[in-house]
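The complex is shown incomplete by one protein chain, all other protein chains being positioned as in the whole.
After this line comes subunit A, so read on.
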């Protein structure tokens, strides 16, 4: 199966800029770079996919906001606003959890709208996700920086609306 994948990659690379004969308006993305020698032997497929599958902008997001050690990484308990390409354009909420799976990384935001709790899970590599803005971080010891949460997954916030309102107390939406 892997040799077939490499043969297909080689074929697409050889026809890099040939026009598509069946449509004038088709968008042909550029062919991917040559696979390294180790990949042709079947070694390191998952790290290769982790580096190449997301687009460069998304890769930057993944490397800073969703890494495990970066100083600017997102912490659970921060308040974020996600801007989408289509309607409804924005969704804000408290970050409950980050699920790190390389290109499949996703996070869950929780908000209370019209007295009803709503949770949305966004996938970072989705082309619909245009921007992720941090409204209030969660690193410091309270105040503008927000309290540091002692847990990675804040699912207990689903049962305590008072803690939710404590987190969103200092924000003027």
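The criterion applied here is as follows: a residue touches a chain if its C-beta (ideal position, glycine included) is under 8 Å from a C-beta of that chain, and two chains touch if they have at least 3 such contacts; residues count from 1.
Rule of thumb we're sticking to: contacts and distances are computed from a predicted model.
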**Request:** Assuming one chain is omitted from the figure, identify its UniProt name from "Proteasome subunit beta", "Radial spoke head protein 9 homolog", "creatine kinase" or "Large ribosomal subunit protein uL14m".
**Result:** "Large ribosomal subunit protein uL14m"
**Prompt:** Out of A:41, A:121 or A:160, which is the one that touches the chain we can't see?
**Reply:** A:121
**Fill in**
Which of A:113, A:152 or A:166 touches the missing chain? It is A:113
**Where the missing chain touches subunit A, by residue** = 88, 91, 113-123, 126, 128, 158
